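Here's a slice of the assembly, chains where they normally sit.
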Amino acid sequence: MAVTLPGTEAGGAADGVAPRVNDFAVKLANVNGTGSSSANNLLMRAMFRMGVPVSGKNLFPSNIQGLPTWYEIRVNKTGFVARAREYDVMVAMNAQTYAADIREVRSGGFLLYDSSWPLDQLLVRNDVTYLGVPLARMVNEAFRGARERILMKNIAYAGALVAVLGIDMEIISDLLTERFAGKEKLRESNQRALRLGYDYALEHFECPIDCHVERMEKYDDLMLIDGNTAAALGCVYAGATVAAWYPITPSTSLMDAFTRFCERYRRDPETGRNDYLVVQAEDELASIGIVLGASWAGARAFTSTSGPGISLMNELLGMGYYAEIPAVIVDVQRVGPSTGMPTRTQQGDILACAYASHGDTKHILLFPCNPTECFELAVKAFDLAERFQTPVIMLSDLDIGMNDWVTPTLTWDDSYRPDRGRVLGADELEDISVFHRYDNEDADFVTPRTLPGVSEKGAYFTRGSGHTREGAYTETPDEYQAVVDRLAHKHRSAARAMPEPAIELREGARAGVVTVGGCDLAVREALQILEQRGIALDFLRVRGFPFGPAVEDFLDKHDLLFVVEQNRDAQLRSLLVLETPVPKDRLRSVLVYGGYPLSAADVVDSITAQLGA
Amino acid sequence: MPSIVKPSVTHPAAAQNSRGLTQRDYEGAMSTLCAGCGHDSITAALVHALWELAIPPHMIAKLSGIGCSGKTTAYFARGAHGFNSAHGRMPPIATGASAANRDLTVIGISGDGDSLSIGLGHLGHLMRRNLRMLYVLENNGVYGLTKGQFSASADVGSTAKGGASNRLAPIDAMLLGLSAGATFLARSFSGDKEQLVPILKSALAHRGLAVVDVISPCVTFNDHEGSTKSYLFTRQHEVRVTETDFVPPEPAIEATIPENGAAWVVMHDGATVRFRSVPAGYDPTDRAAVTAYLQEALARGEVLTGLLYVDEAPPDLHETANSSREPLVSIPYERLCPGAAELSRVGAR
């Protein structure tokens, strides 16, 4: 399941050079709950249709209405669309944050603002071009009713940006037509608002400005999707039938999407009956319990959650490990500790997931880097969980999960069949003299299980308490150890079945960089920038834990390794130190954990500083 | 449904049910509970009920939390899959099992600590979900396995205690059920097999969640102040392990609660509990009347037994979810996967 990622062409990374055509960043500052998100999304989507690699990052508050929210669009013709740290164009729609927003525009950049009211002269920079559009006035003249005026103001600034950035108006019109299919009045008013801004901009500014988009050859193998939707699709395609969850940002949209897809694909058109069952549980302890119960009974089952949910699942994750029950958990990570910043991104649950629960416990982890991998690794998660009869946690994060990504198109091989692992059916049970749950291990130290409702001969007793190979209760050291020792071997064995790491080697590389998940794109961009500066570095991104030979080999071949990750405590580095033979002094850390998606500049700065270069 | 006819309970051990199975076929491993523990009597009643209903053992899924009560899932239906899970978490696990395979006869066994302390939230929501299962609450008023702390349930022997006793208001599973939308609520006594067996049978036939609260005396930790061999006494008088280390052999308490009337039953420590059956003509379908009746009995210091409340109308989990009649585990993968062609239609361009 190798993925063609964008940004594989050389020379595309931003390097402080003033960006121009198909290579710039826009930041839009809005107020939460005013409907700006759909306007911003419209712009991003239109650029994507023009064949231009683009990303949209929503930096939203943990609030429903009234607090500041930002949307960042980065356009980069070679596909490096990780977050930028400097903006060419700022759209300042929030008076509250205006002063801070204006500081973030690069010298020589642009600021689009609502010129219905005069601009505070204190906030004017003379190295920035001001594009004033009388949005409120235009909208108030053209529309009636507070509700419509608020909404249409967003569409009006979008219209101005269409002109300023050279976005294809036809594509925008198409998008509006699609979005408001069957709602002619809404489409019409949106179209009208859009034109207000568009026409004003064309008339008053030199359009497009130097930072603008131009049509590119369409990337046919790319699509626009967020990680949670893609992960949900993975669960559907893997054949998951039972899901349990408790709402929590940023994982909620995963289960929403799963439900939606099931409504579409899993409802018998004749009977109206569903081939799935989603339980909104009373809490996360219940969610994981439901998943374990369903998996125990033979269904593919999963839950999605975030950090606090993982904490609450600790006890039952340990039970799943020890009683050897498959389970799939998607942890869409947010900023911890505790409630932390629920709408900010981090990779702070790596250790908590790897060793979740008291006692000697180890789990299998998967680390997708984008929506495409969310899809693929979600499928893989079920195969691994059933193959190794244990909980598998996929660690996504808010950036991957909730933002729309331009990502390799999801593809499916219709010959795929689930790996259900070692499950004995009635016939197989017939053939053996006696069934013992934890005996008769295969080369991967997996023992066969049976499902309730199949045959009395397969009946056994599942317990989280000490048990023998036969499944009987025990308090005897040898008998207890026989089982937990096999579990340790089984976990190690799973390394062979994990997805291979992503590796990029460079001629003459002095050192290596190891990273994980959503850092991928920013790190690869950083490595290209560094290469341009004469620092060649090899690249590895882990995709699963336990780590396999390819990871160990890479670590072994480099005397110096930078581990780039988004948490304070260097959790990936810790896991590498504990779970591979790498000497720990080879590993240096690049830690970025303020809560915003990683940008290449963060990585470049840190590595340059550490190399004294 | 509402009225339960008491059958004769004696059956020769070798008698066969409609499946040709004997009671022995519904038994399980040897109990490791204390001799005389009420939980063992409940197990026996359950064996009996399952045998009478001739449920195929392999179609049973028996689940529990942790506690002396939790262990009993090992002591019946050896032909069934069992799951001794974590303390208080049986309800969600049972929900998952039933969600995956609706054809299973799901039996959950729990204790008063398991259900009413650590598991209270889950039990409340299980009631809301109306999961089709038999839920047996083996209620002894104490934490047996951790050696006799007070639990949140009504102190079983409370009527006999003069003066001060457990000072916290008890949580009554039946009243809880009435407030949380439970659809089948019954109470019985471990020592009254004649009453218990038919209640278990009706519970197993119920459309949704059937909660059976069974008063089940703990012979070892009979927590009554005033009783010199009680745990509380032990604690207060600082006689160390000596007392709880020794579990005197006791016979299980048996009693028959008359169909119309009350019976005083003497517990191991000499305390007495007054059981009363619901009277003839009692209407278990009138929620408000049932609540009032239960509260009155409580005020009189009586433990009301029998089928207390039933409502066959509300849909169970699967009906609410409108899930396929076929168990989800049986649906072939081909029907579950939308396929490559469909995937190409997903996602924006």
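A few notes on this one:
Think of it as A and B in the order they're written, each chain with its own count starting at 1.
Here, a contact is a pair of C-beta atoms (placed from the backbone, for glycine too) under 8 Å apart; a residue touches a chain by one contact, two chains touch by 3 or more.
Only a predicted model underlies this, so the values are computations on that prediction, with no experimental measurement involved.
In this file the complete complex is built from protein chains present as A x2, B x2, though only one of each kind is pictured.
In the analysis below, only the chains that are shown with their structure count from here on.
Once the centre of each chain is set as its mean CA position, chain A and chain B turn out to be 44 Å apart.
Against chain B, in their complex, chain A makes its touches with residues 45, 48-49, 223-225, 229, 233, 236-237, 239, 241-242, 244, 261, 265-266, 268, 271-279, 281-283, 285-299, 301, 315-316, 319, 404, 409-414, 416-418, 450-456, 458-465, 473.
The touching residues of chain B, counted against chain A in their complex, run 57-61, 63, 73-74, 78-86, 89, 91-101, 103-104, 121-122, 124-125, 129, 317-318, 321-325, 327-329, 331, 333, 335-340, 342-344, 346-349.
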